[in-house]
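Input: a single structure, listed below in C-alpha cells.
Heads up, one of the protein chains got dropped from this complex, but the rest are sitting where they should.
The block that comes next holds subunit A.
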Amino acid sequence: MLALIEQVKGRFQGDPSFEYNLSEINAEAAARLIESGKEPVIKEEARLIATIEQIDRAVGIVPRGAFVKTPLGPVHENRHFEGLSLVEAKKLSSYFHFTEPVNLKNKTLLEKADLDPSTDFLDSLEHDIPRGSWSIQLEKGGTVVVLRSLLWLGLTFYHVPTTKQFGYVYFGTGEKNLDLPFML
C-alpha cells in the first residue's frame, strides 16, 4: 500500500478528503481494487500519512548518544546525554538515522570492532547515497548546528552542542527531490 501511495505525484491539495484517481496512476492496482469491491481511489489523508512515514524513515535523524540500546533489545532515551562536542557536531558521522539499520552488517570487521553496541546501533549519515545529500551549517556564531536534507527539501534538524537540545522539523511541499543527483 505504501509503495502504491508513493507513486502519487504532485502537490498536496490541502483537503484531507480529496481523492486521487488510482486508475491514472497505476491501472493494475485500480483493477485489483475494483475486483475486491472497493473504489479505486486514494484519499489525501492516506497520502499524507504515507509521506510522513517516508520522511521519518528516510531522513529522521538523531545525534549519536541520544539513544541507548539495552542488552535485552529495547531502545531508551539516554538521560545522561550531554550533547555532542563542538568538534563532533560538525561531522556527519555523529548523526544517525532513527530507523532500522540497513548498513551495519555491511561494515568490515575492523570497523565493527570500534563500534560501541549501546550507542552505535543505527546507520550514520556518512554513507548516505548520494554523497552530499546533507547540508551542515553552524548558525548563530557556532552555537547551533543545523542540518538540512537535500533529498526531502524542507527537513531541518537542529542541535545545540554540549546541551541536550535537538530535534527535527519539516516545512515543505511534501515531495521527494528526485533531481538531487543533477543538482549537486
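Quick notes
In the analysis below, a contact is a pair of C-beta atoms (placed from the backbone, for glycine too) under 8 Å apart; a residue touches a chain by one contact, two chains touch by 3 or more; residues count from 1.
Heads up, the rule we're going with is that contacts and distances are computed from a predicted model.
One subunit of the complex is not drawn; among "Radial spoke head protein 4 homolog A-like", "Hemoglobin subunit beta", "ALA-interacting subunit" or "AP-3 complex subunit delta", its UniProt record names it "Radial spoke head protein 4 homolog A-like". When you scan A:86, A:102 or A:115 for touch with the missing chain, the hit is A:86. Across A:1, A:72, A:129 or A:178, the residue that sits in touch with the chain not pictured is A:178. Contact between subunit A and the unshown chain involves residues 9-11, 86, 132, 135, 137-138, 140-143, 148, 150, 153, 172-173, 178-179, 182-184.
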